[in-house]
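Let's look at chain A:
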Amino acid sequence: MMILFLITAFVAIAASILAITRTNAVHALLNLIVSFIAIAIILFLLGAPFIAALEVVVYAGAIMVLFIFVIMMLNVGAETEEKKSKWLSPKIWIGPAILSLVLFLELTYVVLSESEILLQSSQITPKEVGISLFTQYILGIELVAIMLMAGIIGAYHISRVKRKVKHRFLKEE
Partner candidate 1 sequence: MSQIPVHYAMLLAAILFAIGLIGVLSRRNIILMLMSVEIMLNAAGLAFIIAGSRWLQPDGQVMFIFILAMAAAEVSVGLALIVQMYQQHKTLDVNSINKMKG
Partner candidate 2 sequence: MIILIISTLMAGGLLAWFLSKTNAHLSRIIALISLLLCSAAFLYYFITNHEIILASSGWLEEIHFTWIPQFGISFHMAMDGLSLLMIALTLFLGILGVLASWKEITERTGFYYFNLLWILAGIVGVFTALDLFLFFFFWEIMLIPMFFLIGIWGHENRKYAAYKFFLFTQASGLLMLLSILGMGLIFYQNTGKFSYDYIDLLTVQPEGTLGLLLMFGFLIAFIVKLPVVPFHNWLPDAHTQAPTAGSLILAGLLLKTGAYGIIRFVVPFFPVASHQFAPYAMVLGAIGILYGAVLAFSQTDLKRLVAYTSVSHMGFVMLGVFAFNELAYQGVVMQMVSHGISTGALFLLVGMLYERTHTRDLTQMGGLWQNVPKIGAVGLLFAMASLGLPGLGNFIAEFLVLSGSFQASKVITAVASIGLVLGTIYSLRLFQRVFQGSMHKDWRISDLSTREAIVMGSLIIAIVWLGWYPQPVIDIVQPTIQLVLDQMAMHATF
């Protein structure tokens, strides 16, 4: 249990350090995703499986995809063209790959061992969280709704392009 935690923690820290030291945004992003997945496993170990799933789905999934989207959208110009060839060099992907491998092995071990770890992981069940969320924190949900609304309006207003530019990624704009 403890050993699992330490390994995952090491992966998370290593991936985060790699993420903030990369010069290329996409490489940083790859590392960041690994870091988030590592944190998801830690959340799982801490007894919050639901949150662990959310971490993977929303953070490592949705938010990071948003980043990738923007990075790719902005990647225009000659300088990036020449870098493109280096993207696939092993130097870049070997780090995240190793870290991911460690996480994968760990997960496999957890799943196969079906030990007390899985049992423990649901001390606070998603049901409890849900009940709490929709009773005690119902007004918080309302505020989050408003916040997301403000985010949508703001993002829409700021990024709206007046000139009808046909961008290679955003044809329908």
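A few points about this structure:
We adopt the following convention: a contact is a pair of C-beta atoms (placed from the backbone, for glycine too) under 8 Å apart; a residue touches a chain by one contact, two chains touch by 3 or more; residues count from 1.
The candidates were selected such that all candidates are chains of the complex that A comes from, given by their letters.
Values in this document were obtained by computation on a predicted structure and should not be read as measured data.
Candidate 1 is the partner touching chain A in this complex, chosen from 1 or 2.
In the complex of the two chains, the chain A residues touching candidate 1 come out as 1-2, 5, 9, 12-13, 16-17, 19-20, 22, 25, 28-29, 32, 35-36, 39, 42-43, 45-48, 50-51, 54-55, 58-59, 62-63, 66-67, 69-71, 73-74, 120, 123-124, 128-129, 131-133, 137, 140, 144, 147-148, 150-152, 154-156, 158-159, 161.
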